[in-house]
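Of the protein chains in this complex, one is absent; all others appear in place.
Per-chain numbering from 1; labels A and B assigned in written order.
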Amino acid sequence: MPEWMSFAGRKLLRLITLLVAVAIFSYTLISLSPIDPVDAYIGADMLLISPEQRAQIAARWGLDQPPLARFIAWARELAGGNFGTSLIFNRPVLEIIGERFIASLGLMATAWLVSGLLGYALGILAGARPGSLLDRAVRLYAYILASSPSFWVALLLLMAFSVGLRWTPICCASPPGLLPEEVTLAHRLHHLILPAITLSIVGVANMALHTRQKLIEVLESDYALFARAQGATTRDLVRHHGLRNVALPAITLQGASLSELFGGAVLVEQVFTYPGLGEATVQAALRSDVPLLLGIVFFSAIFVFAGNTLADLAYRLVDPRIRIGAATP
Amino acid sequence: MSTLTETPAPMRAGPAPRPWQLNRRQRTLLTIGLCLLALSAVLAGAWLIGDDGLATNLAARNQPPSLAHPFGTDWLGRDMLTRTLHGLSLSLGVGLLAAVVSAVIGAALGLLAATLGGAADAVITWVIDVFFSLPHLVLLIMIAFTVGGGTIGVIVAVALTHWTGLARIIRAEVLQLKSAHYVQLSARLGRGPLWVARHHMLPHLLPQFIVGLILLFPHAILHEAALSFIGIGLSPHLPAIGIILAEAMRYLATGSWWLALFPGLALLLAVTAFDVLGEQVRDVIEPKQSQG
Partner (left out) sequence: MLQVQGLQVSFTVYTQGLRQRRLTVITDLDVTVRAGEVVAIVGASGSGKSLLAHAILGILPHNAELGGSISFQGKPLTQARKEALRGRAIALIPQTVAALDPLMPVGEQVRLAALRGGVPAAGAREVVAASFARYGLAPEAARLHPFQVSGGMARRVLVSTAVVGQARLLIADEPTPGLHPEVVTETLGHLRELADGGKAVLMITHDIEAALRVADTVAVFYAGTTVEQAPARDFAGGGEALRHPYTRALWRALPSQGFVPLPGAQPAPDALPPGCLFADRCPLVTAACRVARPPARELRGGTVRCIHA
């Protein structure tokens, strides 16, 4: 079997076990909670529903069955792609998630790229000369940002640029009152820019510190020492050995950062009232939209998994030990 | 040939030490002291300043920072400095409680996984895996939601989601210690497992636990604030920092910048203090040689 196939196979297996695990986990949580699943499902329509109808729903869901049977029935529905109907939006959960995700995608992708590249660059600059002024500045920045609540950073930026300077809009993904077909790309970008900047500068910290640390390790490694013995300068070392060797762990970190990014988006979208997936998460929790919340939990697990898998894939392309090692066993 | 006594290759050496500079040990201990002082100042400050500033005073609404109100006042004329100090000590309290519970869970599960092995280890490792495969905030929201929100919801959610890192560390440490030469030797010399645990394990695990615990605080506090901010956490009647900031957001358009700036800054400083504290304590316990 070709190597890539077994890689894909392993990943697929991992994804399936992961989704099963998330299903067990969230089912346990919900069933332990005081929330009644039928009430949660009926939601606002509670008063319109007779006790008989209620019993019917319970029976259709198999609530009279033992827990394990119920779980299996529920999981079967999920596996068939039926995540139920959102109580808030009164539409299929998957539809809402898809729509909201598209809205968040621009925001998250921009922040992901900017924070990754900027963090890597700052980390390299800082790590090349530890203790220098630049290094101190980068570290100070990273430590402060790592300790700042991201929603507070969002608030400050909103105050400065939207309320004070009036450069950027104060909310939403497009000017209020416009029909969807009237919204131009410029509108969208104008509304995207401040949330994206917020998410980026918050995300930079982790990558910068990590890259800095890895570069310092590389510069203390045996091969860096040998290069120095050959007369290499720090610039030479960083250029020929640092950039490559630090890129590998950076790729892994960048893949794993989707988890933080998702969390950041939840908070930042809340501040900017940006109608993305993060904002939907908060709404779902605040208004007890269990189907939507569960849908988002599953989606976020897949999202995080995708990030890690992408990183694995990129790693395999970059690292000769795997690239060649796998080709010539 | 000349005799040379030189410091070689100052590739990464800082400026030469000056006589008035403290050595690294003194510097570190001083920093630890300052952090502890700053954090107790918050708690003491909340107590000293009393509750007077929390009363509605419509005559002094929406005032920008002044001498009488260094942090300004809100739309009900409440003193923001008083609110911030009270909110911060509440946030710290909730965060600390959750972090301690979390650290205990982490240490216990880490120990169990490492000592029982087999199925217990597999289950615990599996749970850790699931936790790491979801965005932390989603996990927090999910748990806080199922518990029903509120103060209990926040504490449970934060406590249940921050133990994974420490559990991993403790598990790895115990496994490593178990295979360590001198531990195996003690076992062969007929020392009971408790003796080994007390004399070989504890001295290694306790420092790890303490550092892990301190480094948990910042995360716990920030996540408590985040949950409260989005409205799933503490109720609006308990004005923690997250609540204060959420309220500030509603008054943002009016230009009352001080409502958001100072409480957030205070939270930032408290979190930083814990961060620095944890790093320095770790440095004392296991010094990194790379720091000149």
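We take it that a contact is a pair of C-beta atoms (placed from the backbone, for glycine too) under 8 Å apart; a residue touches a chain by one contact, two chains touch by 3 or more.
This is a predicted model, so every value here is computed, not measured.
Undergrad: So which of the visible chains would the left-out chain be touching?
TA: By the stated touch criterion, the chain not on view contacts A, B.
Undergrad: Looking at A:227, A:256, A:286 or A:313, which makes contact with the chain not pictured?
TA: Checking each option in A:227, A:256, A:286 or A:313, the one touching the absent chain turns out to be A:227.
Undergrad: Which subunit A residues touch the hidden chain?
TA: These residues of subunit A touch the chain that is not shown: 220, 222-223, 225-232, 236, 240-241, 244-245, 248, 319-321, 324-325.
Undergrad: For subunit B, which residues lie in contact with the unshown chain of the complex?
TA: Touching the chain left out of view, subunit B contributes residues 1-13, 23-25, 28, 283-287, 289, 292.
Keep in mind that, in the parts below, only the chains that are shown with their structure count from here on.
Undergrad: So, what's the distance in Å between the C-alpha centres of subunit B and subunit A?
TA: 23
Undergrad: Taking the complex as given, what residues does subunit A use to touch subunit B?
TA: 18, 21-22, 25-26, 29-30, 32-35, 129-131, 143-144, 146-152, 155-156, 158-159, 163-164, 170, 216, 220, 234, 258-260, 262-263, 266-267, 270-271, 281-282, 285-286, 288, 293, 296-297, 300-301, 303-305
Undergrad: Considering the complex alone, what residue numbers of subunit B touch subunit A?
TA: Where subunit B meets subunit A, its residues are 11-14, 126, 129-130, 132-138, 141-148, 218, 222, 225-226, 229-232, 242, 245, 248-249, 252-253, 255, 257, 260-261, 264, 267-268, 271-272, 275, 290, 292.
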